[in-house]
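Following this message is one structure expressed as structure tokens.
All protein chains but one are shown in place.
For chain A:
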Amino acid sequence: MTVVAEGLSKAYGRHTVLDHLDLTVPSGAIYALLGPNGAGKTTTVRLLATLLRPDSGRASVAGFDVVDARSEVRRRISLTGQHAALDEQQTGEENLRMVARLTGLSRAAARERAGQLLERFALTDAAGRRVKTYSGGMRRRLDLAAGLVGEPEVMFLDEPTTGLDPRSRQAVWEEVARLASAGVTIFLTTQYLEEADRLADRIALLHRGRLVAEGTAAELKHRVAGERLELTLADADAYEHAELMLGGRIVRRDPARSTLEVATDGSGAHVRELLDALDPGRTLVERFAVRSSTLDDVFLEVTADV
């Protein structure tokens, strides 16, 4: 286990931001901390990356305690924050060389390392330009490159793709996958279910400072109905009637769109039986669709009663 947190808590004044967080990240895994704005993702990352002190609880990274062995942890991690941590008035190359020097490389070694990383992130042409002239995607790539200078065991990426165009997002995903296959443990945060689903080996759902669910994407989806029958009702009366009839079987309701969802195995027999029972006159249900559960469903379900 490369990252272990036990009962990690943090409050600002009377506002509890993280509430007894427990999590473990296996070595070499891509671990996604998924949650909406304000859930506590950045706080978690900054705690694990030794930049914040927990109020209570403990955490270790690469076997070292994040409070007692801060320097040991820092030597083995890198942090790429939510906002690009670059000097706008330095060139891309200068930024990387500075980071390389600060990780203890000699002048010559720093130059070489910077060159390699610029090449790897397709920034060689822009190496001599100041960062302030870079596009959002280029900044992100440079920021990731800066995170790799010290060849970390564990990389923390806080919302690495927020605000990126689809192509840059794709590039970041590919790089994350490549790093993981090279054995680097990746701890990333995201607001995008799709991103967690595509990228992560394990996903933790953070909601108002609490972990509300944790597991592989498949496990999480399994926790809620695997397949869903989505019914679009003809009008408000039909909606009310169907809601009454289906009762506890409803897994999701959306009165605004006049849709209800119930669990199904997806078989023709089950769908037909359900429709016949609900709507013998064939006037209430306007349309129906069968779909697989998404992480969205998981998220809505586990946060419904919190």
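Going forward, a residue touches a chain if its C-beta (ideal position, glycine included) is under 8 Å from a C-beta of that chain, and two chains touch if they have at least 3 such contacts; residues count from 1.
Basically, contacts and distances are computed from a predicted model.
One chain of the assembly is not displayed; among "Transport permease protein", "Amidohydrolase", "PqqA peptide cyclase" or "2-oxoacid:ferredoxin oxidoreductase subunit beta", its UniProt protein name is "Transport permease protein". Remark: the omitted chain is touched by one listed residue; of A:S9, A:T24 or A:Q90 this is A:Q90.
The chain not shown here is touched by just one of A:T2, A:T44, A:S60 or A:S78, and that residue is A:S78. Across A:A62, A:V99, A:A238 or A:L274, the single residue that touches the chain missing here is A:V99. Between the chain not shown and the residues A:V4, A:L52, A:A200 or A:L231, the one that touches is A:L52. As for the chain not pictured, it touches chain A at residues 46, 49-53, 70-71, 74-75, 77-79, 81-87, 89-90, 94, 98-99, 101-103, 130, 146, 150.
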